[in-house]
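With one protein chain removed, the remaining protein chains of the complex are shown where they sit.
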Amino acid sequence: MNKIIGKNSLLKSNFLQLLFKKITPAKANSRVFTGLVVVLAITMMAITAPLITWYPPLKTLVGEPFTTPNNYYLFGTDDLGRDIYTNVVYGIRTSLIVGLSSVLIAVIIGTLIGVLAGYYRGLLEDFLMRITDMTLILPQFLLALIIVAIFGQNFQNIIIAIGIVSWPGIARMIRAEFLSIRERPFIEAAKAIGLSDIKIIFSEILPNAMPSVIPYVILQINAAILIEAGLGFLGIADPNVPSLGLMLNTAQQYLMNAWWMAVFPGLMLSIIVIGLNLLGDGLVEYLNPRLRKR
Amino acid sequence: MKLLEISNLVVYYSTLQSLVKAVDNISLEVNRGEAVAIVGESGSGKTTLALSIPRLLPDNARILSGSIQLHPEKIDLTKLSEKELRKIRGGRIGMIFQDPMTYLNPVMKVGDQIAESIVHHQNCSLKEARKKSIELLEKLKVPDADNVASRYPHQLSGGMKQRVMISIAISCNPELLIADEPTTALDVTVQAEVLELLKNLIRELKTALILVTHDLGIVAETCDRVAIMYAGKIVELADIYSLYKDPKHPYTIGLLNAVPTIKESQSRIHIMTGSIPDLTNPPPGCRFHPRCPYMFEKCMREEPPLINFNKNRYVACWLME
Amino acid sequence: MESHFSLKVINLKKYFPVSRGFFAGPQKYVKAVDNISFVVEKGGTLGIVGESGSGKTTLARLVLRLIEPTSGSVYFDNKNIFELNKHELRRLRPQMQMIFQDPMASLNPRKKVKQILAQVLKLHTSLSSEEIHERILSLLEKVGLSPPELFLERYPHELSGGQRQRVCISRAIALNPRLLIADEPVSALDVSVRGQIIKLLLDIYNESRGDMTYIVISHDIALIKSMCKNTLVMYLGRMVELGETDRIIESPLHPYTKVLISAIPIPDPESARERKRIPITGEPPSLIDPPPGCHFHPRCPYVMDKCRTETPSYFQVDDRLVSCFLYE
Partner (left out) sequence: MSPLISFIIKKLVQYIPMMFAVIIITFILVNMAPGDPTFILVGEVGDEEFVRAARARLGLDKPLHERFLIYVSNVLKGDLGYSYLRSEPVAKLIIDRIPATLLLVLTAMFFSALVGIIIGTIAAAKRGVLDISLSTFSLVGISIPYFWLGQIILVIFAVKLGLFPLGGMVTVGRNYQGIDHILDVIYHLVLPVMTLAIFNLAYTTKITRGSVLEALTQDYIVTARSKGLPESKVIFKHALRNALIPVVTYTGFNTGVLLIGAILTETIFAWPGMGSLLYDSIRLRDYPVILGVFIYGSIIIIIANLIVDILYGLLDPRIRVR
């Protein structure tokens, strides 16, 4: 399958060759590649949503309720006569926006805390890591759920809530990387030539931490998308924004007779997650120097 | 009396890009009770050679041709089935590895790790095996052996761990002991002690020893014969007295003088130029020629064979012709 | 007052606290460097020898103030470097440089040779980028990486072990330091390459014509013999003997030094087998709970009652200092 994608895709251009020019285990490489193709295709769908759909999202009675999939309504219609295909495409958009923006929040908080704890050590580290560990152990999903439940079910709150519950993992990861990299002799060498702390953090440590952090961040985007969908499935969502999870929530009541209401949104959600997992997992393997040696 | 006969052994590693000829057509004999050193730098193929005897090579290595015969039965270890070979590993051939920290199982008590081998080869109960393993440790002058046996590797010092490793290797009175850089991970004072133990042990058990090392100093004190390896080849083979007194191959000469010793004055450090060749693409002709001060035209074209020119001395160099 | 000492270390101590559990007793320390004093003249050479855990690397880091001491002082050109503020220290950095044990690990894997060297030069000089380029080329040439153009664009992993160590050396000497500390400069290298690096280091020293002070740290006293006039022997954080290298090797005074020297393998079978080795048992004890009194007493063949309780101070024997009651 990879071969076909590889041959047909426009992507096998300079960019990828640059990225993979070093010898890599073929398997990790092809997984990263497949993942990248899936993720880019989905992103394209999300960006071009208005061009590839025919009905406005969320609009009711664009067709008969409970229409089975046909040429006009590719994925059928739901209980209120909304076009499922349109809502799925816009739902992808929502998923990606939530994934990216909440992880951005998490990355900012996580990096700040991780860097402070990992570089400066001492009491500050103890304090920050205690907090991080405590937050990490809490059920992220339930925490996000009560935050949204308490502060109100709107899109913004959902993004913030997911961002707030996602940072501890990133903070831990960055701290761990800092701890191990700062013990490496080249950091000592940098100190010996008189480099300032800021320079050591940003030009010596951070670039070396990236290979471990990037795949993790990608997997974190995945987790964020799943949290959003899960919240939607429990009915915690902004009713004014199309959401794959919310669609599955509605579908639950009609599982006996309108299977398509559940199948298509869930399928799309699964594909996003598979793509991101492929990409993230592949990158973990690809960028892990210890595995690469084999 | 011959114990082991390696003839024309070729071992390759396949990496993602290419094939690496780690051991290239090597022949070597080891007699009963004899201590033979294989000396070389990293990438010389010395460890590969040692590991190919009990076939403990990593997955990507392949014995391409040649044979390794164990006397007196003349069984060819390269052709033996895994099952047959398992009787020999740990039974007739014991192994000691470089870093006792990583080569011992971190979640098993050291006594059990020794006993495991005894149970497997000697068909005795675990209880007996435990008793034997404590005796072994005592033989290796481990103080409080009873207590040490019930500890985990991380609770022991480097020297103690290496003694545990040696106990495992000799637990079934092997005919051949293969030690791969057994003291590199240890401090000088501890190294001296462990070597002393090892030396006495092989004398007492009449075990043959193959000592793989990069340190010619260690060899001088423990071995009877030396094989010097360079880039997958044996370049010189001699008994130690003549080797140290009168090294023949330019590489051996270089190696003997490459590091300062406490005996000599500062000026004697001899400098070998260049660095170790890349084995995926070794130099043609004599592999040492790019670094050799006596290199002449023939060396670049033709590979010198290992020629016997005097009793037990073999040298692979066109200068000897 | 003009002093001819380049480096003066006085009662230097570094204790690392040991983190213990909730139910542990009083706070314990690893005394990695325990009350060490020495001087090195301007242009002098000092070897620090010791086994793993002797604190020799910690001592080197302290002398460069890469870590802060528990107490004590280091005078570099009559200035106590521990009293300098961040800014002053950074200005002093080019004067004192270090070469590390593992050249691969001490180079940033994501930087090219060119960038590694340019970083140092940019930080401490105001040279233009052309001048920097020129300097880099001449530096590489100087450490034997020629033609230098060949190495500019390479990453550390694209170099051999010896070449990497040459890059490290060129970084260390880029700003003409007056103190160069080499921490096990050859132990990570292949035997046949070691000679080249030792020679390079000696050449650099000789070329400086008495401007540069050398400190070489190693577990291998033979290496130190080939490079340093004086030697300091360390055991478990303490200095046990200090004196001229050749004299120490010829007639070691401290029992530990004796043991150490007799343990070194000699690549000559005849003398190796004749040699009488001083029997020693046991291993260096744990740094967390070192034995009381003289740290070496449990392994010492000449142990006396006193050694078990009292810590010997330094006794002068000829021109040497030794910390052993045998010389009281």
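The first chain written gets the first letter, and so on, giving A, B and C; residue counts start at 1 in each chain.
In this text, a residue touches a chain if its C-beta (ideal position, glycine included) is under 8 Å from a C-beta of that chain, and two chains touch if they have at least 3 such contacts.
None of the values given here were measured: they were computed from a predicted structure.
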Cross-chain touch to the chain not pictured, restricted to B:E5, B:D99, B:D239 or B:E303, is B:D99
Where A:L36, A:L116, A:M129 or A:I236 are the choices, the one touching the absent chain is A:I236
Of the candidates B:G40, B:G66, B:G90 or B:G217, the residue in contact with the absent chain is B:G90
Touch rule applied to subunit A and the missing chain gives residues 130, 133-135, 137-143, 145-147, 149-152, 226, 229-230, 233-236, 245, 248, 251-252, 255-256, 259, 262-263, 265-267, 269-270, 273-274, 277-278, 281, 294
Missing-chain contacts on subunit B, rising order, are 54, 56, 82, 85-91, 94-95, 97, 99, 102-108, 113, 116-117, 120-121, 152, 154-155, 165, 168-169
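Convention: only the chains that are shown with their structure count from here on.
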In whole angstrom, the CA-centroid distance of subunit A from subunit C equals 49
Averaging C-alpha coordinates per chain, one finds the centres of subunit B and subunit C separated by a number of Å equal to 32
The distance between the C-alpha centres of subunit A and subunit B, rounded to whole Å, is 51
Contacts with two or more other chains occur in subunit B at residues none
Multi-chain touching residues of subunit A, meaning two or more other chains, are none
Subunit A partner, complex, touching residues on subunit C are 61, 64, 66, 89-91, 93-94, 97-98, 100-102, 105-110, 119-120, 123-124, 168, 171
In the complex, the residues of subunit B that touch subunit C are 41-42, 141, 143, 157-160, 187-193, 195-196, 214-221, 240-241, 244, 251, 254-263, 266, 269-273, 275-276, 291
So, in the complex, the side of subunit C touching subunit B is made of residues 51-52, 160-163, 190-196, 198-199, 219-223, 225-227, 249, 259-273, 277, 280-284
